[in-house]
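What you see is the complex with one protein chain gone and the rest in place.
Here the chain labels run A, B, C, D and E in written order, and each chain numbers its own residues starting at 1.
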Amino acid sequence: MKDNQVMLPTLPPWPLVDPIIDRALEEDLAGGDVTTDACVLPETNASATFVARSELVVSGLEVAERVFARVGGGTVTFQSRVPDGTRAKRGDQLLHVAGRARVLLMAERVALNFVQRMSGIATLTQKHVDARPSGSKTRIVDTRKTTPGLRILERYAVRCGGGHNHRDTLGSAVLIKDNHIVAAGGVRAAIERARAHAPHTSKIECEVETFEQLDEALAAGVDVLLLDNMDDAKTADALAKIRAHQGARAQAGASVTVEASGNITLSRVRSLADLGVDVISMGALTHSAPAADVALDLRL
Amino acid sequence: MKDNQVMLPTLPPWPLVDPIIDRALEEDLAGGDVTTDACVLPETNASATFVARSELVVSGLEVAERVFARVGGGTVTFQSRVPDGTRAKRGDQLLHVAGRARVLLMAERVALNFVQRMSGIATLTQKHVDARPSGSKTRIVDTRKTTPGLRILERYAVRCGGGHNHRDTLGSAVLIKDNHIVAAGGVRAAIERARAHAPHTSKIECEVETFEQLDEALAAGVDVLLLDNMDDAKTADALAKIRAHQGARAQAGASVTVEASGNITLSRVRSLADLGVDVISMGALTHSAPAADVALDLRL
Amino acid sequence: MKDNQVMLPTLPPWPLVDPIIDRALEEDLAGGDVTTDACVLPETNASATFVARSELVVSGLEVAERVFARVGGGTVTFQSRVPDGTRAKRGDQLLHVAGRARVLLMAERVALNFVQRMSGIATLTQKHVDARPSGSKTRIVDTRKTTPGLRILERYAVRCGGGHNHRDTLGSAVLIKDNHIVAAGGVRAAIERARAHAPHTSKIECEVETFEQLDEALAAGVDVLLLDNMDDAKTADALAKIRAHQGARAQAGASVTVEASGNITLSRVRSLADLGVDVISMGALTHSAPAADVALDLRL
Amino acid sequence: MKDNQVMLPTLPPWPLVDPIIDRALEEDLAGGDVTTDACVLPETNASATFVARSELVVSGLEVAERVFARVGGGTVTFQSRVPDGTRAKRGDQLLHVAGRARVLLMAERVALNFVQRMSGIATLTQKHVDARPSGSKTRIVDTRKTTPGLRILERYAVRCGGGHNHRDTLGSAVLIKDNHIVAAGGVRAAIERARAHAPHTSKIECEVETFEQLDEALAAGVDVLLLDNMDDAKTADALAKIRAHQGARAQAGASVTVEASGNITLSRVRSLADLGVDVISMGALTHSAPAADVALDLRL
Amino acid sequence: MKDNQVMLPTLPPWPLVDPIIDRALEEDLAGGDVTTDACVLPETNASATFVARSELVVSGLEVAERVFARVGGGTVTFQSRVPDGTRAKRGDQLLHVAGRARVLLMAERVALNFVQRMSGIATLTQKHVDARPSGSKTRIVDTRKTTPGLRILERYAVRCGGGHNHRDTLGSAVLIKDNHIVAAGGVRAAIERARAHAPHTSKIECEVETFEQLDEALAAGVDVLLLDNMDDAKTADALAKIRAHQGARAQAGASVTVEASGNITLSRVRSLADLGVDVISMGALTHSAPAADVALDLRL
Partner (left out) sequence: MKDNQVMLPTLPPWPLVDPIIDRALEEDLAGGDVTTDACVLPETNASATFVARSELVVSGLEVAERVFARVGGGTVTFQSRVPDGTRAKRGDQLLHVAGRARVLLMAERVALNFVQRMSGIATLTQKHVDARPSGSKTRIVDTRKTTPGLRILERYAVRCGGGHNHRDTLGSAVLIKDNHIVAAGGVRAAIERARAHAPHTSKIECEVETFEQLDEALAAGVDVLLLDNMDDAKTADALAKIRAHQGARAQAGASVTVEASGNITLSRVRSLADLGVDVISMGALTHSAPAADVALDLRL
């Protein structure tokens, strides 16, 4: 395996995704499909093509296939599929499915709802990834601001767009926020307590809003610093302080990771990356991504 | 009850909403909350206030309360809550909750994820409702392009924003689309078959893209016409045709409902309403609404 | 597709039916099958035939097959199956299944429980459908008085028996009952409020017990009238009133649908159909249908 | 506790019943209640009374209360309730509930569906229990022919009607049927294998259709004999054979229990009880009981 | 079928086992597998072998296969499998699986967790079965002290180890314990009440701690006696009493089954069996069995 080989993101296994799909089907089909039942003969066959109606980054096509398979079982066949993560242009064909017309019509909307949302997230992520200066190692990262019930799919979609994931859950890693600092009696106490209790596999991340907090966090040996809502100038100052702090120990490789968050815009991605921030995290990737425009063309 | 009294939308009962909340909690908390466990003492109390950070229409506050109640049981108390559907300004306080600091911190993100999404939908809906000329009876209506698993909450959020709901599911009512027309062998056949098979409580809606289809649908006695992707000029022509068709029978009250869909923008809402369209349906209300900006302030 | 072609009813897709089947299996098999485990060798093969023990209309055979498939996976083979909706005579063979004897014995009772209940409903429905005068367009229709947890299967069974379905759920369509009238302050107010709030895809149905209510409902432009517990004479009077109301506008096609409900007996089906009622709805189709007599013959 | 004290049947705890209730609510309310939302103000209060519309044995009132509680939470109050198992006359009031009119209307149908089905089973059971000669110890017993998903409620309803339950599941006790006999190579082998493998807490029951099988089963030490589809004369002969077999050992108390099943009618209950059969089991108690007629009267 | 043929235990069907597997997968994989995703290419294939690392009795291999199948679907192939119940030596290969390396790595831990627990139970059971004198008919039996959520798998594992199962649930059979005796007002009353109410398929078992209770239970016609926490001497006395009681009726075959429970050790199994106890029941088989040592060797 070559080091520059692209590692495609993988979906969690079907036993974790099927319940999400089945709930969506139940939401839409618990009462059957009265239109299709009336208008379409059971034995009529058809094929369906997913087409991009605007430029987008593809995500969720495997999920869409699975929707058709859940509805139609072995009667559905899958003929081609662009890999998730692909950049598609308006008009590009993404997926071909064939089977009973009734099945395709019953499953269409639910399948599209997944693809449009996931591709919307992948597309928005890619836009921010592309906004970085060329060669940048700064990561574009999601948050826990995901749609209730869809976290595993939305984190996957972020990866499809070239982004990285932040911690998965409140139980995966430590992130000390302002309220934890208040409750623990200060930055140092919070960091020390977290290090004493959290799994040894977790880095200790601490959110700071002031340089006093920043200094205290560095002194306490924080692993990741989250600079909360700092503008570019303040971010630059923070980075200078961090580098100074690390100066003496630079040779030891004990680097502190710096994450910027809050009020991130597309234009700030470049400036933050230029400043040398390691991670830019954005709730908007998952909570405000507009749906990608994908259509399903059906032919008898 | 006065006829102009506002009917507040109601959430479906908790047995239908709790599973959605619980899945969101499990997504986030299955591994516990390592930060809070380390930094916050079990007996520490706190109170939390939800604050609007921008202008928005409120939706989901009852759901947010329920999230805290699911996490903290009887230890959480609810002190005040603005009704869903309220228009809030930046800085307005929306909800006060008090209880164990650990509970508030564990539930915060999930509660906010619901409120931000639902208020985002309500806010976007209200914007389109407000775009209608004063006194207009034209409805702003959602579609089945909802987030998988959240349909009941998103339809409720649309109502909070002053919108109306379209049919709930594929089993609730008939909507004949282009593919059904092809499969049934024409508009007339599709409408007749649908009328013969569908529940007698359902109107028969048919999507038309051409005036030929429109004429055929009117002749077949369609109840609702969906004008698909027609611009204002074409919509005006369609409405003229429909009115002419109805002219002779206007006194009979047998009116055809006209729904416009596809390529709806905020500016077109006014022109379509002025033309006299009855219903404007928009997938974007639910699939592309940006999250409303709501924050939770916590005090020990 | 010819217009007189029979449209076979379709089951909702398996992701909606499997949970029902699996709960039934869990109810019966959570502790294993101690008799079969003791008496039957794992490798013994057998075949099973479902046989009608009395005249009946078949429904649920696909569900029965699925029960065997859930229990036995790929080890079960299905050799022939009469289509749901078929009228069977005593002694007719309905379904042949082959596989491991243990699988067939473990699944037998659950499979039969589905077939007997669903065929019982289909048979009772067909009896009422057949009671109409020849050529009648009057529909025999179910209600929401279904067995908790089995609505989708029971509505399907009604269709297998030649019946039609009423609205699926409380969210699908408007049906104003006596209590809604009281709460809204009268028939007119109730109908107007319903029209103002309900999805534009729903007809407005109103239950009436008196001619005053009937007049008021007609005046308010009701779409469907439910005549509650009226005997034949009163029904005839009601229809006369409705026709008179519609006289002037008959040419406009704006017909009111008339549904009779309450105290329906087999003999009244004919008289009500002769009177010209459009719809006869009966809770008994689903809540009081005796199980059809179906047996499973097993051969090693 | 006196020995002749009536032991009221008990429902399994709510964690086992709530999922059944919640599925029924979801079936009916996933799309909300468009009629109630339109016509009834949120703050309107009402009270509801369940009334028997014909003679019946009550079952399911606790479940009905729970339905209202699931929908309305603490806003619903319960004012009186006749105990399950009570014999009610036409017009008797069974249950009083008070709360928000919206809650009562949303929950009404689901609550009634449970009460009507369960009371129907209790009523049919009681009818057969009453058909026994006075002082009879013969049990009226259900089977595994229960409605899929409702076994725990239906077995409880049988007990409300004065009946007894047969084994709960295939894993609870041994019942050797014709097919097991074939597979095991004879009655004796089947009984011996069952005794060798089944839990020592289970009696060994064997179904017999002929006197040869009966002799063989007695010789093998069967605990319970199921006389399958034998008429009264044949049943009498069978009982004589069994008594003769037991004669020599009567003093030892080692009695064989005799169960009659198949083609049981109300009139045969008396004759079978007079013959001295211990148990009469009937699938019809659960699979063919007509719903009891119960109405809900609502007052604002 | 020969009478001495070994009846292999059977797992309940997959619809009952899959939810257990899927919950285990969700517990481990809801956040994906960050290590495997980073280090292993999607298309890399591998094979895996389960190897016994100590002497053990195999149980759960079918479950392990199912884990891989749930994760990898049709991409996984199963090449050989030792039957559950086999006695394996250190180094024995138990199961060969082949498929995508990612799938094998993601499923490995969950599959092993099942096999190690189930084989641990089977191994401990076999050890006690083997401790009986040769030819002994005394059963080694489990209890309801099973791991929450795993009862069906653990009871199966006991059977794999040559043990028998006790009653499955509180609803399967009667077991009167000390507290029931107190509540019923004595042993005799409890037994009579149980016989009057419990299904006729259930034997009546009663726990006794004293000889007075034992006498009373015998007089009341108990079917199974549980000697609670009696040492060997006391057990011998109890058996003598029971035999004396049965003496007169020995020819009638009306034997009382004797179960010993409490403080059972491996060395006491032999003495209790020698004394002639019918059943030895042990909670430790399921609640304290150490995991069997099984490893998974993976080859690219």
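Here is the rule we use: contacts are C-beta pairs under 8 Å (C-beta built on N, C-alpha and C of every residue); 3 or more make two chains touch, one makes a residue touch a chain.
All values derive from a computational prediction rather than experimental measurement.
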item: Omitted chain - touching chains that are shown; value: A, B, C, D, E
item: Contact residue for the chain not shown (choose from E:10, E:59, E:113 or E:213); value: E:113
item: Option touching the unshown chain, where A:224, A:242 or A:285 are the choices; value: A:224
item: Option touching the unshown chain, where E:8, E:39, E:82 or E:256 are the choices; value: E:39
item: Which residue of E:97, E:122, E:175 or E:239 touches the chain not shown here; value: E:175
item: Absent chain, residues of chain A that touch it; value: 1, 3, 7, 139, 141, 164-169, 171-175, 183-185, 189, 192-193, 197, 199-203, 205, 221, 224, 248-249, 251-254, 257, 259, 278-279
item: Contact set of chain E toward the excluded chain (per top definition); value: 20-21, 23-24, 27-41, 44, 46, 101, 105-106, 109-110, 112-114, 116-117, 120, 144-152, 169-177, 179-184, 189-190, 193-194, 196-199, 202, 283-284, 287-288, 290-291, 298, 300
item: Footprint left on chain D by the chain that the document does not show; value: 1, 5, 7-10, 12-16, 152, 155-156, 168-169, 172
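FYI, only the chains that are shown with their structure count from here on.
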item: Joint neighbours of chain E and chain A, given as chain labels; value: B, C, D
item: Set of chains whose contacts include both chain E and chain B; value: A, C, D
item: Comparison of B-C and A-D (more C-beta pairs in contact); value: B-C
item: Geometric centre distance via CA averages, chain D-chain B, whole Å; value: 45
item: Separation of mean Cα positions, chain D and chain C [Å, integer]; value: 25
item: Contacts with two or more other chains, residues of chain D listed in rising order; value: 21, 27, 29-32, 37-38, 41, 106, 169, 171-175, 183-184, 193, 197, 199, 202
